[in-house]
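The complex appears here minus one protein chain, its other protein chains still in place.
Now for subunit A:
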Amino acid sequence: MVRKKGLSLLALVLVLSLVLAACGGKNNESGSEGSNSGTNGGSEAPVELVWYTIGTPPRDLQKVNDEINKITAEKINATVKIKMLDWGEYSQKMQIAIASGENFDIAFTSSWANDYFGNAKKNAFLAIDDLLKSHGQGIVAALHPDFLEGTKVNGHNYGIPANKELPQQRVFRFNKTFVDKYNLDISGVKTLQDLEPILKTFKENEPTIAPIPAKIAEFFHVDMPINDIPIIGMPLDTTDYKLINVWETDEAKAYLETMHRYYQAGYLPKDVATQKDAGDYFKTGQWLVDVADSQPLADNLWSADAGYEVVSVPMQDPISFNWSVAGSMQAISINSEHPEKAMEFLNLLYTDADLMNLLDFGIQDVHYTKTGDNTKDIIPDSGYGFPAFTAGNLMLTYLNSNDAPDKWEQFQKFNDSATAAPLLGFQVDTSKITSELASLKNTKDAVYDALFSGTVDPAVQLPKAIEKFKENGLDKVMAEIQSQIDAWVASK
């Protein structure tokens, strides 16, 4: 008995010491921070900004970081500490950094990694409307207005999109090797149905290859308030802003029937619905057509990546959706100690060509060589690489020697040609419909892949799927989103 008491006492001591240690650490930290910001205010000592961004950390990151600091120290009296996290781990690590309230200043965020809209709704980022006006004029001037309009959450901006392609343009991509070999006419293709004669010819000549090698993304003429629940949509040509059930439209029905016919004809791999790692076909060249989202001169990029020629034909005119506009952004943390400096730094990324070239390509003659006024060649394996599309104003940067000289003009034109989707700038407030959304997402996961890969017969399964959505609260969710949209339209 005595022994037991001793043990529990020891446990208590351990707990207490742990708590004390934790508190002590915290006190120290906040103490030093306090004194830090104190001196900043007085003598204008340079501020260090912590910047988390996505990409494989290159070997010479620190060297380039030092060069960047020379520029920033001179121009805005601040230095940055660039912390790159690899593609696969970025979202997860940032979630921890945000949840634990780490004092970073700037972070990469987007619709596909470190979810921008979710974080903004949960106050992870600072609303920057005023900062943009006071310290970010260069950003506002450089960006197409739809960029900032489309990334508003509850009427506020929480992040700054990189200046690159703005709209979505979905295209059919073709393996040119086969197109030439069998003399296929792809010029008239616009919809899935148009592919039929091409697929037929191909299959007759290459019976062992599935011409459509993987799941392909569909394009319907709708905008979606929630991308993960693709059954709810707003027609692109809407005038009254009334939501529709996308899967009940003739467009969707015809698409699914065609898909099922293709699947049965062997145009898709048998296990396409459960395929997880379908990327290999691009390397092996064993494919004819797939679907991708395009940007100006994308065919060149794809061809370079594949090692053979890839060509594409558009399925639609460029349209700016919320997700495409939020494809790549930088946001300021709610816990940033120096939001003004952070904004000044971001502003430099949109106005200072030297800084941008340094960040994207490294140090001249070490990591790249200049080949003209505005062109450069990367020195292979020189130890630096940065995913340029993730930050800043791409249109300030040097072109590759073999790029079209008017590349950035083409981007500008592409962006200007885009029409805004009806729900651009609208974000659903999910707080009242959380349970229903949870069920709907599970319903979608249960039926989507099988239907949209053509694996199951839509004549039988589509009505069942729609019924299941309705059982799980589709109508309630649609009514709630509709009322939010009505309020949003009224406030515009």
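Everything below uses one rule, namely that a residue touches a chain if its C-beta (ideal position, glycine included) is under 8 Å from a C-beta of that chain, and two chains touch if they have at least 3 such contacts; residues count from 1.
Convention: contacts and distances are computed from a predicted model.
Missing from the rendering is one chain, named in UniProt as "Sugar ABC transporter permease" (options: "Electron transfer flavoprotein subunit beta", "Acetyl-CoA C-acetyltransferase", "Sugar ABC transporter permease" or "Quinol oxidase subunit 2").
Considering A:77, A:191 or A:439, the position touching the chain not shown turns out to be A:439 (whole complex). Only one of A:88, A:101, A:307 or A:372 touches the absent chain when the whole complex is considered: A:101. Interface with the hidden chain, as seen from subunit A, comprises residues 2-3, 6-7, 9-11, 14-15, 18, 98-101, 115, 118-119, 122-124, 226, 228-229, 269-271, 273-274, 276, 334-335, 430-431, 434-435, 437-442, 445-450, 455-456, 471-473.
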